[in-house]
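Shown below is the structure under consideration.
In this view, the complex is presented without one of its protein chains, the others remaining in place.
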Amino acid sequence: MFYREAGDYKTSYQDDGQTFPIKFDRYRYYFVLFVAFAMVPFLINDYWVNAIFLPFLIYSIAAIGLNILVGYCGQVSLGTGGFMAVGAYACYKFMTGLDIWIDGVQYALPPINIFFSVILAGLVTAVVGVLFGLPSLRIKGFYLAVATLAAQFFLVWLFNKWSWAYNYSASGQINAPEREIFGVAITGPSTDAWATYLFCLVIAALCAIVARNLTRGASGRKWMAIRDMDIAAEIIGVNPLKAKLSAFAVSSFYIGIAGALFFAVYLGAVEVGEAFGIQKSFIVLFMVIIGGLGSIFGSFAGAAFLVLLPVLLKLMLADSTDEISGFSSVMSWVFLVAFAAAVVMLVINIVRTRSLIAGAGVGWIFASIAAFMAYALTIGGMGWPTDIVAHLQLVIVGALIIIFLIAEPHGLAQLWRVAKEKLRLWPFPH
Amino acid sequence: MNDMSTEGYTTADGRKIGGTLMEMKNITLSFGGVKAITDISFDIKEGEIRAIIGPNGAGKSSMLNVISGFYIPQQGEVWYQGAKRPQMRPYEVARQGIARTFQNIALFDGMSVLDNVMTGRLNHMTTGLFAQGLWKGKAEREEVENRERAEKIIDFLEIQAIRKTPVARLPYGLKKRVELARALAAEPSLLLLDEPMAGMNVEEKEDMSRFILDVNDEFGTTIALIEHDMGVVMDLSDRVVVMDYGKKIGDGTPDEVRNNQDVIDAYLGVSHD
Amino acid sequence: MLDAGETNDTVLEVNNIEVIYNHVILVLKGVSLKVPKGGITALLGGNGAGKTTTLKAISNLLHSERGEVTKGSVSYRGEITQHLDPADLVKRGVIQVMEGRHCFEHLTVEENLLTGAYTRTDGKGAVDADLEMVYNYFPRLKERRRSQAGYTSGGEQQMVAIGRALMSRPETILLDEPSMGLAPQLVEQIFGIVKQLNEGEGYTFLLAEQNTNVALRFAHYGYILESGRVVMDGPAKELRENPDVKEFYLGMSDDGRKSFRDVRSYRRRKRWLS
Amino acid sequence: DLVFPSLSYRTGPYAAGGIPFADGYADYFTMLNERDGGIGGIMTKVPECETGYNTEKGVECYESTKGEGALVYQPLSTGITYQLIPKVTADGIPLHTMGYGRTSAANGKVFSHVFNYPANYWNGASVAINHLLETNGGDIKGKKVALVYHNSAYGKEPIRTLEELSTKHGYELSLLPVDHPGQEQKSQWLQIRRDKPDYVIMYGWGVMNQVAIQEAANIRFNMENFIGIWWSGAEHDVTPAGDAANGYKSVTFHNVGSDFPVFDDIKTHVVDKGLAAGAGDQIGTVLYNRGMYAAMLAAEAAKKAQEIHGTAQITPAMMRDGMEALEITEEGMTALGMPNFGPSFAVSCENHGGPGLGGITQWNAADKKWNLISDFGPSDMDVILPLITADSEAFAAENNIEQRCN
């Protein structure tokens, strides 16, 4: 009812193969792009950019990359942190002027423009990714996942030890010096919020589009064939070596770019073990799975979820304000509406299935969560001790991951799809 | 018995069968202690429909796996298109124009029917990774061309209606049909079918038979098939190989096989009509 | 042999169930069945008609496929079973042989068979005796008893699946496509076993089959399912004689079986679906 | 309000160290509020933000608190410090990294907003070597010294200094890195057992400390010859090893124990009123004292700033001026109820690191107490200063920073 595809005919295979075959979707997509590119830059400040948008965009890129490998090609990897480190350090070397020793003589390239440094960093990472992808020809499933940890630990160790990589600084930290594009600072201390945001947004958008192109065409099908049944894929003519390695290459390219941005634009200074430890690998994998394996949209959704959730929880639980801010009063209304909806869902569910938790009836869980959120935000945060909040955060994030998986194992993207399908049929149940 | 020289022959209903397309010579395959295939030789001629039958565990599927390069026999040679085939990886075999379906359906569950059929065309697509990333231009053109061909096959097998359905949701019989579509999409010169009609009712078997015959007729595709439904085998095939416990116990036209006492004992039980 | 008319003692009753997968895909649209005690009931129908779904709804295996019974009820010996665990059903004597074999790949053939006896409490001796019985039915399995099931051929796996179900000493067996992938000889043999168990031991069978021919030869009563609805039912004998069934499910025209080569028409409409 | 954000960590691998420090930091300000009505008549506020020792969360915390008029940041993490250096410089908010962070930030000419008085890692290393010199009558030529360090930016900091010092004093230095988290150190300690160094210096944090001390006890290494940096010298580092840890030493830049009048004030004004940040049972522990000491330095600097600018409601820029003019004297500390609690020192525009004074404490397992066994002595600035200058100038060159204080 809300959502119509009737009357939206396709007359060519081109039209049918496009990313958003339904008109309604297409317009929404343009709208989102418009808001992201033309409105957000005028509205944001340092906090929004540094605490939310930059990590969101950068993690999205990493998640798309990992999704290509895990979600499309089915090769579970836990080496993301290590590959991001490669991207970061490569970017650092390029932006500070790569120096090479040949026969004891040092040659140094001039510093490369930050945009190209980032892209080159991606390429370097792609090469490293292919190297570490080689075992995937023999090793499968969780064995491979654990094997990629070898890459993770080795790379982190390497960048900790190899002083060339951090320009021989005493502590092994790398710092992003100031670099500009068209005279606007992108890295370094004196950047503007909108500039770093736009820079990352452009790269993220390009990455998403290219990823979409790759996955809807022949490469994507090769990857998915390998994912779904590698033996059958080989028998019908997919070269597993090429397919897997190309997935590793593309995936690492993205992750390398994310690592470069993470270091150069977002944090500005990193230490490899801290910034690119094993936790990075896990967090990006969470994003991919929570968002939805094999979905570009899901990568964004997963990144948004895991970047926003802790901030939101902190806002709700730890902060306390004497007066209610505009933001939280708006949010409280949003959540109150969500709460009402959840209650209705719950009632319908109880009536239909005569059970509290049967089937889709996790409604009441969401209902209670929403109720609490509404409450907490209305009073501007609960003001609890930070340690309790930090522990609770772990509990809540963990519980939410589980609840989401139970409600929809195929992630936010699938939740979204089911919702669309329901909307399409509405008001008919099936 | 027919003259089994490399020359072709003419079938009872007057179709002309060409020379030898593939020849298996003295194939022996074992897994640890289990002898799956013992010294089997047979040939497949161009344009014919060749059936392989035999009791369960006789080694039929293993034979197909040998042909598609997935199992490497301990002994024996595979001759294809007049040349001895060196050892090669399965995907290289596929590129030589051999396509197949599987006994335990091996569709790509995460993809739609259309995408599955399109994977059959992968060997006909050559755009590089970089061009694909850009999409507009070569990649799109190639995609559309191949899509057209895939759609022809989808039409041919009458699965238009489920084009966009994820295959995991399909019932068994339709899955088998999609698998056939995927194999056909590769435009193979030799098509291997492993129990294409298992789990189908008569009506569906009839449809499937018709597709097989039409493929053979219209594209001249050579077909080797394994099947347990004797009705189908006897009606469709030009020649039949019978295996039992890894050995060949019969080879010939359906009528010859049907009346072969060894075959009756080992497989058919009662003579079948 | 029993005829449906001879007993009214219904053990298993499916009452107008509706099944939905993934919250949106409606598959069964009100299916009702009665399975008489000690009878062989066949569930026939084309691909995707919902036979497997019906069986899974009965044995409560839908849950793990994200399917649910949204309407109607299933009762076994008068007890509503929808809220039982599959394991409880097995204890009550209902066991399903799943379509597509589903062997435990990494277990040996013998271990596979032994898992079938998981719910039994009548001691090792009885289990061993039954193991012998299964090996008697399927000598091929005895040869391969130490092989990992994952490496046996398709037909061998089918035998394992059936043998495994027998090992639980059930009362009612739900057989999903037992003939699939089996050599003709073996098909006859398996149906022979079914018949023997039915007559000798009084087992009740509900079998979903594509191979209508054989199924109707052995069954007492049949239901024909199309697109999630029962479109026809009756004693097997009558069904066999029904001209529609003959044409569409048995592949017979008035002048005997027609050759697969002669099939020309593409898709015919089923008269009762118009 | 005067806002002193505390980027604390009460969870994660280093929680055990983060908790008492954050408690001490918060309690001191609470005490000022309750006892004195704040600083210069204005109440203080210590918004806490949990970083979990994680750099990204650190950034989020920084961004979310800086809007509230934060006067000075105290992130208690070398990683977060590195991140914040450019940000605070751009935002004009001072950063105080006491005994951690970027050592060369002591050069105020380059790092305008970063302070690391009263002592930094390099001072710490030098103080440890000085102690060895002292116990050996001024000669450690030919002695073997092993450095067991946390394999991160933090742990690597002292290497350069120790190398320089080894050329100066003629001892042999060997390096033994331990990876995060440091649960398993068999290899390192077997190597120590084999090489039999005369002294072991440790730069550890978190569980690494406990394991190292336990392993040292296992191989029966003489604890008297085992010296940790100040981050490896808290009660919870030594207690797991029990009596075997007796005699273990640690460098420090402030005093230990709870024998100071200020604690009475904290008890009456904070703990007894139920306002303590933690359970109140940490008072007098090493890291609690350090947190409180940090708070005291911040409060004194704020007072100084109020004095200089003649206004009670100071801004971050004024706070920085206060920090650059900070002067801690023994009389001043006595007045604050903290006699001999730390060294006397002064900060200047050029020198943000103070004089680098440090002392040695030793663990007494029987009393379960740390004891200060030396005065706050100087470190070898002849060696350290050139290193600081070199490193900071390299940073200035890379980032086009103009030197100030001329």
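In order of appearance the chains are A, B, C and D, and numbering begins at 1 in each one.
Here, a contact is a pair of C-beta atoms (placed from the backbone, for glycine too) under 8 Å apart; a residue touches a chain by one contact, two chains touch by 3 or more.
Keep this in mind: contacts and distances are computed from a predicted model.
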item	value
Candidate names "Amino acid/amide ABC transporter membrane protein 1, HAAT family", "Mannosyltransferase", "Multiple sugar transport system permease protein" or "Sulfite reductase, dissimilatory-type alpha subunit"; UniProt protein name, chain not shown	"Amino acid/amide ABC transporter membrane protein 1, HAAT family"
Missing chain: touched chains present in the view	A, B, C, D
From A:30, A:116 or A:142, residue that would touch the chain that is not displayed	A:142
Touch criterion as defined above, residue of B:9, B:70, B:156 or B:219 at the omitted chain	B:70
Contacting the left-out chain in the complete assembly, out of C:12, C:27, C:69 or C:95	C:95
Hidden-chain contact residue, picked from the options D:59, D:162, D:207 or D:388	D:207
Chain not shown, touching residues in subunit A	70, 76, 135, 138-143, 145-147, 149-150, 153-154, 156-157, 160-161, 231-232, 235, 278, 282, 285-286, 289-290, 293, 384-385, 387-388, 390-402, 405-406, 409
Touch residues of subunit D, complete complex, unshown partner	10-13, 15-16, 19, 151, 175-179, 181-184, 186-188, 190-191, 193-194, 196, 206-207, 210-211, 214, 217-220, 236, 239-240, 244, 274, 279
On subunit B, residues whose C-beta touches the chain left out of the figure	65, 70, 102-104, 106
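The definition used in the following text is that only the chains that are shown with their structure count from here on.
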item	value
Pair of chains joined by more contacts [C-beta pairs], A-C or A-B	A-B
Closest chain to global C-alpha mean, per-chain Cα centroids	A
Rounded Å distance between subunit A and subunit B, as computed from the means of their C-alpha atoms	43
Cα-centroid distance, subunit B relative to subunit C, in whole angstrom	29
Touching two or more other chains - residues of subunit A	none
Numbers and ranges of subunit C residues touching at least 2 other chains	25
For the subunit C and subunit A complex, residues of the former touching the latter	20, 22-26, 68, 70
Subunit B residues touching subunit C - in the complex, by the definition given at the top	13, 31, 34, 54-58, 61, 103-104, 158, 169-174, 195, 198-207, 209-210, 213, 228-232, 235-236, 267-269, 272
Residues on subunit A engaged by subunit C in the complex (per definition of touch)	352, 358-360, 418, 421-422, 425, 430
